[in-house]
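A single protein chain has been removed from this complex, and every other one stays in its place.
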Amino acid sequence: MTTDASTLPRTGAETKTRPVTIGAVRSSQRSRYTWLVPTLYIIFLLLPIYWLVNMSFKTTQEILSVFSLWPQNFTVQNYVVILTDPSWYNGYINSMTYVALNTVISVSVALPAAYAFSRYRFLGDKHLFFWLLTNRMAPPAVFVLPFFQLYSGFGLIDTHIAVAIAHCLFNVPLAVWILEGFMSGVPKEIDETAYIDGYSFPKFFVKIFMPLIASGIGVAAFFCFMFSWVELLIARTLTTTDAKPIAATMTRTVSASGLDWGVLAAAGVLTIIPGALVIWFVRNYIAKGFALGRV
Amino acid sequence: MDLSWMAWTWPTALFFIAIFTMIAGMGVWEYAVPGGSPRVGVLRFETTRGDRLFISLLGAAFIHLAWLGFTDMELWWATVISVVYAVAVFRFV
Partner (left out) sequence: MDKTWNNKAWFMVLPVLVLVAFSAVIPLMTVVNYSVQDTFGNNEFFWAGTEWFKETLTSDRFHQALWRNLMFSAIILAIEIPLGIAIALTMPKKGIGVPVCLVLMALPLLIPWNVVGTIWQVFGRVDIGLLGRSVTALGIDYNYTQDPIDAWVTVILMDVWHWTSLVVLLCYAGLVSIPDAYYQAARIDGASKWSVFRHIQLPKMQRVLLIAVLLRFMDSFMIYTEPFVVTGGGPGNSTTFLSIDLVKMAVGQFDLGPAAAMSIIYFLIILLLSWVFYTVMTQAGEERR
């Protein structure tokens, strides 16, 4: 995380004394081989991912018979299988649908709440904030038991909206915490000036405030997307066929006897892509997002 | 809407009514005497009366669990201990 990008909102005064000669000072202190540690670590991180990508370009027969560090008979057949078989690609469409729904719901309800927490004191505010946190921390396994009955009671089983609402359990608190972190970095004088200039609250919020915290909204949306995308337990419990997520489709294949490793690897690679695509844009905010906006 | 799956019983219903009454009572108290009477107690950080209620309730839950886990005696004794504990929390924390 770089200084100018993320610590600026919180510690605006501090960052004015930006490191200028930090490289010169440090280089005399650090030994020549320090680069080895992060490099080795990154290799350790990339090896398993490489292995998955490697496998996805092999046929299952090759995977099981020949042990090689790169595909001997390069094939995209596994990807073709996934992109042409409805039971596979529907998994992606289902996941995308409920994840997108969840992101929109979470961020839109979290925006006013985060504003309230960052700007006002009100009856029971701290306890409410804490209660939200407990929902982010609570194990989904605890909620799985009654969730099925709850959503059956509303006739929502196997619909995208059911998963989207269920994922709000941890994503709404996450979005509120992250957005509150960003909003607290915006000086209150901006609000006051806008009110003096005759802006109404909704107009101020949309026209002035939201552009100011645009990066915060982006980060909150990204993390809602991510956590909804990676969750399996609740999504699997609430769906049977019509809204079955890709993650559940993959576990089904794992439990089947004749494993098609190549297709499984290709499916895995395809689920990594959304994260890998946006990672560049959120690189400075990843720590902040995972730490609930508290860095 | 069918709510039978929630399997309500009188004891659990009373339990939740009691909890919600306490929270509502806290709201009324706060409204009457705002500020939450913050102070620094034996835990060496600032607590308000809402925090004290939370510590009391959570502590009571663990006292009951410990009683069930370690003894075979009547559970009412754990309730008595919890009340004593809650009074102590409101007095000293």
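Going by the order they are written in, the chains are A and B; count residues from 1 in each one.
Everything that follows uses one rule, which is that a residue touches a chain if its C-beta (ideal position, glycine included) is under 8 Å from a C-beta of that chain, and two chains touch if they have at least 3 such contacts.
Because the structure is a prediction, the values reported are computed rather than measured.
Trainee: Touching the left-out chain: which of A:V81, A:A100, A:L169 or A:I208?
Mentor: From the options A:V81, A:A100, A:L169 or A:I208, the contact with the absent chain belongs to A:L169.
Trainee: Of the listed residues A:T75, A:N90 or A:S184, which contacts the missing chain in the full complex?
Mentor: A:S184
Trainee: Applying the definition given at the start, please give the residues of chain A touching the unseen chain.
Mentor: On the chain A side, contact with the omitted chain comes from 1-3, 6-7, 11, 14-15, 17-23, 25-26, 28-30, 34-38, 41-42, 44-49, 51-52, 55, 63-64, 67, 69, 105, 109-110, 112-113, 115-123, 125-126, 128, 130, 132-135, 137-147, 149-150, 165-166, 168-169, 172-173, 176, 184, 188, 226, 229-233, 237, 247, 250-251, 254, 261, 264-265, 268, 271-272, 275-276, 279-280, 283-284, 286-288, 290-291, 294-295.
Trainee: Contact with the hidden chain only, please: which chain B residues?
Mentor: Interface residues of chain B facing the absent chain: 4-9, 11-12, 15-16, 45, 54, 58, 61-62, 65, 68-69, 75.
As a convention for this text, only the chains that are shown with their structure count from here on.
Trainee: Rounded to the nearest whole Å, what is the centre-to-centre distance of chain A and chain B, using the mean of the C-alpha atoms as each centre?
Mentor: 35
Trainee: List the residues on chain B that touch chain A in their complex, please.
Mentor: Residues 1-3, 5-6, 26-27, 30-31, 48, 50, 54.
Trainee: Given the complex with chain B, which residues does chain A contribute to the contact?
Mentor: Chain A reaches chain B through residues 123-124, 126-127, 146, 149-150, 152-154.
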